[in-house]
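The other protein chains are all here in position, but one chain of the complex has been omitted.
Up next is chain A:
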Amino acid sequence: MTTDPNLDSPRTAVSNPPVQPMPANLGAGDVVRASAMPDLPAPERQLTKVAKLIDVSKCIGCKACQSACAEWNDTTPPIEHNVGVYENPSDLGPEMFTLMRFAEYENPETGNFEWLIRKDGCMHCEDPGCLKACPAPGAIVQYSNGIVDFIHENCIGCGYCISGCPFDIPRVSKVDHKSYKCTLCSDRVAVGQGPACAKACPTQAIVFGTKEDMITHANARVEDLKSRGYENAGIYDPAGVGGTHVFYVLQHADQPNLYSNLPEDPKISGVVQGWKGPTKTVGLAAIGLAAVGTLLHGLLGRANRVSAEDEVLAEELVETEQAQPQPREDV
């Protein structure tokens, strides 16, 4: 397998990078969707859809992917305490974009103990909830190859992406107050290299290529697993978010929650849709109407004025009351 510089994206992560100089092949012109920018012009070209496939059945839990991720992205997850679990660090963070989650499962049918190790991280949804929720123009973009990326110079650190995400992925940094997550190594993909995690994976449990190729590969893997007795093996490429550009092969695809609570049917929450949809439209319309309505009434209507007569009556009232020696009884 080679990487052809004439291709619009790498077809694999394992080959060596191209030796010819290569301009970045992924830029602002390839953005199909950007947060808080509803009138974005359509890109002039359509890149081939890419995907990273994570075959959980082949994962040995070595964490080479985590190391490669931290190395490529130059992140330094803080050193934590050993609390007797294999996850390290304990959670995704602004300095750790991917995390091996270890689940121990006793299969009631076979009586076997199974270690279900899932590499957690951004799924690169076709319909990204983070992008929908984000209020900062251009802070979250989606490229035509399917990669969802955070543009940190535009991020304001509000954390709305956390509420928008159906997978609980983004983390806001306490240092620079910007949100971080897996980039699908967009900077590597732009120059013909696959993601660092896929490159480092010793069992090729993580592979990278076009979405089409990855689906074909995943189907073959599912077939293989089924022949080995995993009759519920399948692909996790959830339709509720339009499919994802990071997807899994699971031994037990009928029970994704076994894999450290991978959601059964992830989709952008109806609450988020309602907040970003009707609430915004109706709310702004109501505010606009109220502002214009009062302005027009103020300009064209008659003001409520106090007459000179009222002033005279007030004076009479005050003088009458104060002339009385004692306060009146309660009315």
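General observations
What we mean here is this: a residue touches a chain if its C-beta (ideal position, glycine included) is under 8 Å from a C-beta of that chain, and two chains touch if they have at least 3 such contacts; residues count from 1.
Methods note: contacts and distances are computed from a predicted model.
Name of the non-displayed chain as stated in its UniProt record, restricted to "Ubiquinone/menaquinone biosynthesis C-methyltransferase UbiE", "Glycine cleavage system H protein", "ABC transporter" or "Formate dehydrogenase subunit gamma": "Formate dehydrogenase subunit gamma". Across the entire complex, the residue among A:7, A:158, A:191 or A:215 in touch with the chain not shown is A:158.
If you put the hidden chain back, the residue from A:17, A:61 or A:137 that touches it is A:137.
Not every partner is drawn; the one left out touches chain A at residues 36-38, 135-137, 154, 156-160, 162-163, 168, 172, 177, 269, 271-272, 274-275, 279-280, 282-284, 286-287, 290-291, 294, 297-298, 301-315, 317-322, 324, 327-328, 330.
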